[in-house]
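One protein chain omitted, others in place.
Which chain is which? They are A, B and C, in the order written, and residues in each are numbered from 1.
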Amino acid sequence: MQTAVIVFPASNCDRDAAVALKKVTGRDPLLIWHRDTSIPGDVRFVVIPGGFSYGDYLRSGAIAARSPIIRDLVARAGTGLPVAGFCNGFQILTETGLLPGALLRNRGLKFVCRAQTLAVTNIESRYTSAYAGMDHVTFPVAHHDGNYFADDGTLNRLEQEGRVLFRYVGNPNGSARDIAGICNGAGNVFGMMPHPERAVDPLHGGTDGLGLFTSIVESL
Amino acid sequence: MKAVIHVGLKPGVLDPQGRAIARSLNNLGFDEVTGAKQGRVIELDLKETRAALAESRVREMCEQLLANTVIESYRIRIEA
Amino acid sequence: MKAVIHVGLKPGVLDPQGRAIARSLNNLGFDEVTGAKQGRVIELDLKETRAALAESRVREMCEQLLANTVIESYRIRIEA
Partner (left out) sequence: MPDPEITPDTIAEHGLSEDEYQVILERLGRAPNLIELGIFSAMWSEHCSYKSSRRHLQKFLTAGARVIQGPGENAGVIDIDDGDAAIFKMESHNHPSCIEPYQGAATGVGGILRDVFTMGARPVALMNALRFGAPDNHGTKSLIDGVVAGIAGYGNCVGVPTVGGETNFHPGYNGNILVNVMCVGLARTDNIFYCAARGVGNPVFYVGSRTGRDGIHGATMASAGFDGDGGEKRPTVQVGDPFTGKLLMEACLELMATDAIIAIQDMGAAGLTSSSVEMANKGGVGIELNLDHVPQRDRNMTAYEMMLSESQERMLMVIRPGREQLALDIFQKWELDAASIGQTTDTGRMVLVHHGKTVCDIPVAPLAGDAPDYDRPRASTKKRVPLPVADVPEPRDYRDALLRIMGCPDIASRRWIWEQYDRHVMADTIDSSQSGGDAAVIRIHNTHKAIAITTDVTPRYCHADPYEGGKQAVAETWRNLSAVGADPIAITNCLNFGNPEQPEIMGQFVGCIEGMNAACRVFDYPVVSGNVSLYNETDGAAIPPTPAVGGIGLIRDLSRRGTISGAEEGDTLIMIGETTGRLGSSVYLLRIMGREDGAPPPVDLESEKINGDYVRQLIRNRRVNAVHDCSDGGLIVAACEMALAANTGVALNPVGPGPHHGWLFGEDQGRYLLATAARSVNPVISTARDLGIKACSIGTFGGTGVSCGDILEVSLAELRTAHEDWLPDFMES
């Protein structure tokens, strides 16, 4: 199955994402440069990788979210193409408006890199079905701006609609209501600050991240 | 001409930096500080010479890029 | 009262953020932008009511914490 990773200047988890996608699909994903203007038609799943696109200058994800490729990404997401953003990818997705809210500086103001326990709060989504029977997973977090914020109305709606897919157990960054990962109303666009793509190999210290990729790939 | 844009968090949005600043000032003995907020100032050099036009363009820049209106509000000042 | 502090890079110090902002605005079609600088604004709420005293205290805060005077300069405005 064809998948793709969008690469921005100073994306740096593009390789991490590519390794995970290859592991699950058996095929190298396309790497799409941010200046391209369209995502090839056969691409079934797009990952926006972590990193420091544009050095996180201005606001994390802000400049990347105005890249040429984004117009087509938004259009295709609107027609149901699954798009997942991890870490900087999540920040970019909120900046494009594909996901609600924003990511502020961590409460502790420091970059934080550690293994993070997460509660899987909805196993019925396209991104979490493989976690049936697993309450908790451990993914690494590695971010400076991971403090999820949205107004109360938005938070309530996310919760009511079952769109909060992961919550932190032991909040590392001050995120509202311990939110670690959310999806859009249609369930095809997903973003989270932790890095499932860095937990796909026993040598990483765990393989909990694989379930996320198998879930979405099997839903196609 | 020049545009000076202040971008700050909207009221109600948690401001971790501001909080930390107030706390560290208190720790340093500046007890008179009861609160702090941190925002950004962006200064743009513009080729445009008509203030009104400049302002409306800068407003567009803010909406499109310079501010994240989900969490931030902005104020524009145009200088000769 | 309130203190508004502008902190910006001293002239000649590399401002990578400013450069990235200008470039991105150009890419979005705002060709009139020829340069950009980014600084910080810190707003403090103060219990102090005497402006002169407030100003001298805020100056101390800037020197001790709010500005990195090796590369940044600052400007203070006291408001009632």
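Operating definition for what follows: a contact is a pair of C-beta atoms (placed from the backbone, for glycine too) under 8 Å apart; a residue touches a chain by one contact, two chains touch by 3 or more.
Remember, predicted model here, so these are calculated numbers, not experimental data.
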Which displayed chains does the hidden chain touch? A, C
Among A:54, A:90, A:131 or A:149, which one touches the chain that has been omitted from the display? A:54
May I ask which residue of A:1, A:31, A:112 or A:169 touches the chain that does not appear here? A:112
Residues of subunit A in contact with the chain not shown: 9-13, 15-16, 19-20, 50-52, 54-57, 110-115, 140, 142, 144, 195, 197-198, 200-201, 203-204
What subunit C residues would touch the chain not displayed? 9-16, 20, 23, 68, 70-71, 73
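Basically, only the chains that are shown with their structure count from here on.
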Whole-Å gap separating subunit A and subunit C, where each centre is the average of the chain's CA atoms: 34
What is the distance in Å between the mean C-alpha positions of subunit A and subunit B? 29
Of all the residues in subunit B, which ones touch at least 2 other chains? 64-66
Residues within subunit A bordering two or more other chains: 58, 63, 66
What residues of subunit A sit close enough to touch subunit B in their complex? 58-59, 62-63, 66, 94-95, 100-102, 104-109, 147, 149-151, 174
Enumerate the contact residues on subunit A facing subunit C in the complex. 54-55, 57-58, 63, 66
Touching subunit A in the complex: which residues of subunit C? 16-17, 20-21, 24, 27-28, 38
